[in-house]
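What follows is a structure written as structure tokens; I'll ask about it next.
One protein chain omitted, others in place.
This part shows chain A:
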Amino acid sequence: MQFMLLFSRQGKLRLQKWYVPLSDKEKKKITRELVQTVLARKPKMCSFLEWRDLKIVYKRYASLYFCCAIEDQDNELITLEIIHRYVELLDKYFGSVCELDIIFNFEKAYFILDEFLLGGEAQETSKKNVLKAIEQADLLQEVRPGPALAKQNVPLFVTV
């Protein structure tokens, strides 16, 4: 995977992770172009598209778009499930995650991502193991997590 972007329906970037070295200018250009392209697509369209010499895999969860750029030989469907597993991890960690959680705790979103994907490749696909690593880190903080506040945002993910 070359990069992953999370952005809102309004086109606001919520998280960006780059696995290839690019200049800030180039990153901004890519982001602008892709956000525009993906937002212009209709709901029932397929989740894959060709873009430059890369393949874009994206999926929308409530108000957030998760968008990955993979290379030609990479597998689209498994990338779609990478996105889903990441959403599950966020959901489990924050407890019914919504966009606000990611805005206010962006650093946590990064830490979880780093446990799951490293250098653009799946590092640990077990949900339990990833969350265990994050929770251990939380224990090291000495400060106990505060109680979850009332959410006013739509959960990204509905667990049945």
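The rule we apply is simple: contacts are C-beta pairs under 8 Å (C-beta built on N, C-alpha and C of every residue); 3 or more make two chains touch, one makes a residue touch a chain; residues count from 1.
By our rule, contacts and distances are computed from a predicted model.
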Note to self: As a check of understanding, state which of "AP-2 complex subunit alpha", "Glutathione reductase", "Serine/threonine-protein phosphatase 2A 55 kDa regulatory subunit B" or "Isocitrate dehydrogenase [NAD] subunit, mitochondrial" is the UniProt name of the chain not shown.
What the structure shows: "AP-2 complex subunit alpha"
Check: Of the residues listed, A:39, A:62, A:133 or A:154, which one is in contact with the missing chain?
Finding: A:133
Note to self: If the hidden chain were put back, which residues of chain A would touch it?
What the structure shows: 13, 15-16, 19, 21, 24, 28, 42, 44-50, 53, 72-73, 75-78, 80-82, 84-85, 93-95, 100-101, 103-108, 110-111, 114, 118-129, 133, 136-138, 140-143, 145-149, 151-152
